[in-house]
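Input: a single structure, listed below in structure tokens.
One chain of protein is taken out of this complex; the other chains stay put.
Coming up: chain A.
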Amino acid sequence: VTADGAQIPTYRILDGSGGPIDGAVLPDIDEAFARRIYENMLLCPTLDNLLYNIQRQGKISFYMTAYGEEATIVGSAAALALDDEICIDNMATGQYREMGVLLWRGFTIDQVMAQCFGNEDDTSGKGRQMPVHFGSPAHHFHTISSPLATQIPQAAGVGYALKRDPARRDKNIAAVIFGEGAASEGDFHAGMLLASTVPSPTLFIARNNGFAISTPSTEQYYGDGIAARGPGYGIDTVRVDGNDVLAVLSAVREAKKRCLESGRGVLLEAMSYRVGHHSTSDDSYVYRARAEVEDRKRIDNPISRFRLFLESQGWWNEEQEEALKAKLRKDIMEAFKKAEAKKRNNLGELFTDIYGGEEPWNIASFFLSFIIWWLRKQQREELAALLKKYGDSWEPWRNELAKFKDQGRNLLK
């Protein structure tokens, strides 16, 4: 806390009407790139609308929207190389928007749906994790997990691995995105410390949207946000307007450059506002006024701000807007219907991927355990025997079995 109450300034390029602020330097973007950014920004809320609604209808178990933070997510994704490693800190503080990074990198709407439905096409986790826990090695996107902040020190390790790899040193960095609430975890402290001290080229992107579920940031910290902590760790730091996609783009590009030059961590705090509820299990009007949310949506909307900029460049118009919206809605609807019709994976996948190499005896396959007669009934066979016995007569199981591709047959064989 400074004597005069001064705060770290927020870096902006565009003002509320989409025009450049006096003296602002526009990042190097051409029309095609700018349009791609906008299309991705618009894809996020369209996808969110549908998935949010189908959760309400009980078709998927859980969802987290990304409303209001499209600029932070898409801007960051657009500034990074497609093969920079991204570690996402789970359901960080209040919302969950990093799906936009994956979409930018070419993860398809079908793959998003498959994960949320946990159907047989779910490559992220074979239906084992809750919705929105995506992951894809092909897109250099480490699988999301629920425990907050755990991926922050992991990202430092990823950064160190990149530095040690001659093919990727000086080219790639690790980036980790997390909310301001997650920054209160010990793992945040550990990750910042490791990236600066070991050191490792790691970009820490804090999305400060004002809320961790119901806890406002005023109850999360007393200092000047997350950015003020960076210098304490000896880390280059910038605070940026998270609703200004060009500012995010420009700042992340510069941050990556510094990561590579110094071989150390860089901290970027993107200021925004969580427009949506924390998750589908949360009603945020219990702890904040609806009017406040509506105001924020209207006055400082990252999508409309960037749209105004595009229009001022002559790169976008009403007609294109309507065409894009219609196309996105159609694509998403098609993917949704396809995903909904699919079965879940084989039930036997419950027991795979626990270990690499030889399977331990307590879950070992029938074949392995058959060799030694006293090991016959292991947990996989035990479940199979129970299914055989009760699969038809116990309704909760009968209904569930019908949802699996194999109806559990590969266990029963």
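By definition in this document, a residue touches a chain if its C-beta (ideal position, glycine included) is under 8 Å from a C-beta of that chain, and two chains touch if they have at least 3 such contacts; residues count from 1.
We adopt the following convention: contacts and distances are computed from a predicted model.
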Name of the absent chain as recorded in UniProt (options "Translin", "3-methyl-2-oxobutanoate dehydrogenase (2-methylpropanoyl-transferring)", "Trafficking protein particle complex subunit" or "Light-independent protochlorophyllide reductase subunit B"): "3-methyl-2-oxobutanoate dehydrogenase (2-methylpropanoyl-transferring)"
Among A:40, A:119, A:150 or A:217, residue touching the chain not depicted: A:150
Which residue of A:122, A:241, A:300 or A:406 touches the chain not shown here: A:122
Residue of A:34, A:71 or A:174 touching the missing chain in the full complex: A:174
Candidate in contact with the missing chain, chosen from A:5, A:58 or A:357: A:357
Full-complex contact with the absent chain, from A:27, A:45, A:191 or A:302: A:191
Where the unshown chain meets chain A, residue by residue: 85, 87, 122-126, 128-129, 133, 135-137, 142-143, 145, 147, 150-162, 164-165, 174, 186-187, 189-191, 193-194, 197-198, 352-358, 360-363, 372, 374-375
